[in-house]
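Every protein chain of the complex appears in place save one, which is left out.
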Amino acid sequence: MSAAGLAISPAAAARDRREALTAWLFSLPALALLSVMLLLPALAVFFVAFTDWQLGNNSIHFAGTANFESVLKDPVFWTSLRNTLVYAVVVVPASMALGLGLALLVNAGPSLRGFYGAVFFLPFTASLVAMALVWQILLHPTIGPVNALLAMAGLPTHNFLHDPNLALPTLMVIGIWQLSGYAMLLNLAGLRAIPPDLYEAARMDGARGAWSRFTLVTWPQLGPTTLFVFVVSSMTALQVFETVAVLTKGQPARRTEVMLYTIYNEGFVFLRTNYAAALMIIFLVVLCGVMLLNVLTLEKRVHY
Amino acid sequence: MARRPDQGRGSAILRHAVLALATLVFCIPFIWMLLTSFKSRPDIFNGGIDPWPRQWGIVENYSRILFDVPMPRYLLNGAIVCLGIMALQILVAAPVAYALAKLKFRAARWLLPLIVVALAIPAFLPTLPLYLAFRLTGLISSSSGAFGNYAALILPFSISAFGVFLLRQHFKSVPDELVHAARLDGMSDWSIVWRVMVPHARPAIVAFCIFSVVAHWNDLFWPLIVISDNTYATPPIGIIAFVNESVGGGDYGPLMAAATAVTLPIIAVYLLGQRFMADGMALMGK
Partner (left out) sequence: MAGVAVTNVRKSFGAEPVLADVSLDIRDGEFLSVLGPSGCGKSTLLKLIAGLDIADSGEIRVGDRVVSGVDARRHDVAMVFQSYALYPHLSAGRNIAVPLEMQRLNGFRRLPLLGRLLPGTGRIRAGIRADVEATAAQVRLSHLLDRLPRQLSGGERQRVAIARALVRRLSVLLMDEPLSNLDAQLRVAMRGELAELHRRTGLTIIFVTHDQAEAMSISSRVAVMMKGRLQQVAEPRVLYDRPDNLAVAAFVGDTPINLLPARVLAGGTVEAAGVRLAFDGVPETAAGLQMGIRPEWLRPADAAAADTWTGVVTGVEYFGAEAVVRLELKGGHSMTVRWDGDWALPATGKAQPVRIKPGRGLLFAASGDRIGEVRPADAGLAVAI
């Protein structure tokens, strides 16, 4: 503070100290909880991953990279990782495209905007566990309306959730149904933030059609929104859990085994603590990698 | 965006047609859930695509989840946990957000970046050590009662980095003159937090509360880990418990009644607070 060697009066110094003390008192509960509930546990995962410790063990030994090696040698891990990535690669772009399309349509006219916005967002707020069970009935091989409809149309019926080729795609459909409302709502906010002047300027510049207005104004202006939606949607999709835990339990034939479900089983059902920790760190690295890739490829689109 | 002159009646009708179709597709699960919960067992097992009940089973389905299955208890658990989390989050976040936004102290220089780092930690990462710590300290065990169970469900979420960050942004926009006026009016810093800052950021706080409640009402991962006694099950766990009990029984009517009971309150919360959504938009996601 005394940049030019100027002395601060004792009274002012005392006041500064009082203010700093208040700030500390106000920060302390948050800092303590942040450390105990978030930061230290996150660090502890790294620690456990390099030991042989499992819940119930009385001794603990440094295990080097043994846990990581056994994860990487485990075919279940690779299946799980592949399923997770495939799931996200389909669900994220599809829900984003659907969300953008719905937002453009909702925003195109003045009437019933609030109603449509609320309706498309419902799946994101509703309990996914409950909704998964509803989907189970909808897709039920004997009493579900979807198969009834297929039969009426003369098409073959399916046991969607138990067919190895259809189980993961079915979960993807549920994921898209759930996530597009989120993308829609954010895009709706982004669209409203675009200054109307830009559309008028585009018209003056000769952009007559809807498509040229979209490419010239809407799409570039939505850049930051798109990046944000992409990051959050990717995180949500990569951490898909509820539908798997309720509907398929990773089956049939591990076709729906996904990372968070594997982590849950290893860490909290089989109690292989050290193995789960290594799994978590590898998954964390994957998440970071995906995010980095997203941000790097999308950056050009955001900074203009 | 102002209505463009080239938008005629035809395109307006087309817009509503497409959106109405999309609405139907998005809502089918909700409609099916509600109407199936009204159907009798034989009606459900007839299958088909007719959503409307021919034989009503509304009384038996709902009395089953009200009296045979402790659904009210699950809902109560959910309310206790969600309100507990929400209250703690605000109670912890508001003072630190005020300190970061309006007070001078050197620690702010690393505290704020720390909050941002915490923001980026995926929710699953701390669960493993927290589970171990809760097990080893006896907070969760087969004999732990209401306090241990509720604490295990609430404590890990008592600090929300999102909440701190959001409130700090909003508190920063409160004019300094208002803070000065409050001091001259005789307010302490603690009073300023609750009587000036929090009311000023009310829309953002309401939005945050809605997202907090929605997220924790629906959360499955952590409750699945810590709940061993279904007396303390939150609504999602309660539904899963119900499915497991009636395994293979195909009690779809009561099951859909349970799903409705779990989904309706949270949709009501969302619809009531919907007008505040714009402020809290950035809060969603994991």
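For reference, chains read A and B in written order, and residue numbers begin at 1 within each chain.
Methods note: contacts are C-beta pairs under 8 Å (C-beta built on N, C-alpha and C of every residue); 3 or more make two chains touch, one makes a residue touch a chain.
Computed from a predicted model, the values in this text were never measured in an experiment.
In the complete complex, the residue from B:D50, B:D68 or B:D185 that touches the missing chain is B:D185.
Interface residues of chain A facing the missing partner chain: 1, 3-4, 6-12, 14-15.
Not every partner is drawn; the one left out touches chain B at residues 175, 177-178, 180-188, 191, 195-196, 199-200, 202.
The working rule: only the chains that are shown with their structure count from here on.
Chain B has its Cα centroid 16 Å from the Cα centroid of chain A. Put simply, chain A touches chain B in their complex at residues 16, 19-20, 22-27, 29-31, 33-34, 37-42, 44-45, 48, 55, 102, 105-112, 114, 116, 118-131, 133-135, 137-138, 142-145, 148-149, 152, 177, 181-182, 185-186, 189, 191-192, 194, 196, 199, 228, 232-233, 235-236, 239, 241-242, 245-246, 260, 263-264, 267-268, 273, 276-277, 280, 283-284, 287. Residues 1-4, 7, 11-12, 15-16, 18-19, 22-23, 26-30, 32-33, 36, 44-49, 51, 91-93, 95-96, 98-100, 103-108, 111, 114-115, 117-118, 121-133, 135, 155-159, 161, 164, 189, 193, 214, 217-218, 220-221, 224-225, 235-236, 239-240, 243, 252, 255-256, 258-260, 262-263, 266-267, 270-271, 274, 277-278, 281-282, 284-286 of chain B are the ones touching chain A in the complex.
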